[in-house]
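What follows is an incomplete set of chains from the complex, kept in their original frame.
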Amino acid sequence: MNTMATGEQVMGELMGADYLERRKEQRNGFNDVLQDYSAEVCFGRVWARPALDRKLRSVINIAMLVALNRPNQLRNHLDGALNNGCSVDEIQEILLQTAVYCGLPAAGDGFRVAEELFRERGLVG
Amino acid sequence: MNTMATGEQVMGELMGADYLERRKEQRNGFNDVLQDYSAEVCFGRVWARPALDRKLRSVINIAMLVALNRPNQLRNHLDGALNNGCSVDEIQEILLQTAVYCGLPAAGDGFRVAEELFRERGLVG
């Protein structure tokens, strides 16, 4: 299987079939280069490597995306983290740790994004 | 008085009783760890120290939050800054200084956040 196909499979396992479907519908002559880069480089070339398990990769991403101040992708990867086995309690704890290293405002934005997602998925009251 | 109680008192003096009330209503089993961290560490352990006056702490926060690109907390702390004695003219001047050091786009976002808040509070035309 080539890198692109591998990447799409990994992405589907992480983000779900719906995510892949929406992606296909949104594909056009402008964003296609980024979709290909994401499938091949990010998922096919890095996430597909067996050296770290998927749950750990999700944890790493949550930490980086809070530090990088990228709420859109944070939300996607929080969703992915739940899909591959992170619990709400673990995510709470990771986000608390970001408060110490990235600062309270970064953690505050991270909690807000997570809480919104968890409410939609019925995971917080 | 313990650190948590001190922190809540300082937060109330800075942000107002309404802010504390909304905070309590929003508290749940997910965000409680961040609320406690904020009350104890941020307000009880740092803001409560008498070594800098509150107005100066607000000025420092405005500068950092523009640099850190965190508009949600910038808005809260601009509100707090007005509450503890910063004038609109001083805030204008702090934000102008961010243009030199953080760059014009950072200052532009800071002015936008401030202007929106000041309009709601009837402070700009």
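Per-chain numbering from 1; labels A and B assigned in written order.
In this section, a residue touches a chain if its C-beta (ideal position, glycine included) is under 8 Å from a C-beta of that chain, and two chains touch if they have at least 3 such contacts.
Quick caveat: nothing in here was measured; it's all calculated off a predicted structure.
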Legend entry - Complete complex - number of sequence copies, 2 represented: 6
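We adopt the following convention: only the chains that are shown with their structure count from here on.
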Legend entry - Superposing rotation of chain A relative to chain B, computed on C-alpha atoms, to nearest 5°: 120
Legend entry - Chain centre separation in whole Å, for chain B relative to chain A (CA means): 30
Inset, instruction - Note which residues of chain A are touching chain B in the complex, please. - result: 69, 88, 92-93, 95-96, 99, 103-109, 111-112, 114-115, 118, 124-125
Inset, instruction - Using the touch definition up top, name the residues of chain B that touch chain A in the complex. - result: 28-31, 33-34, 37-38, 41-42, 65, 68-70, 72-73
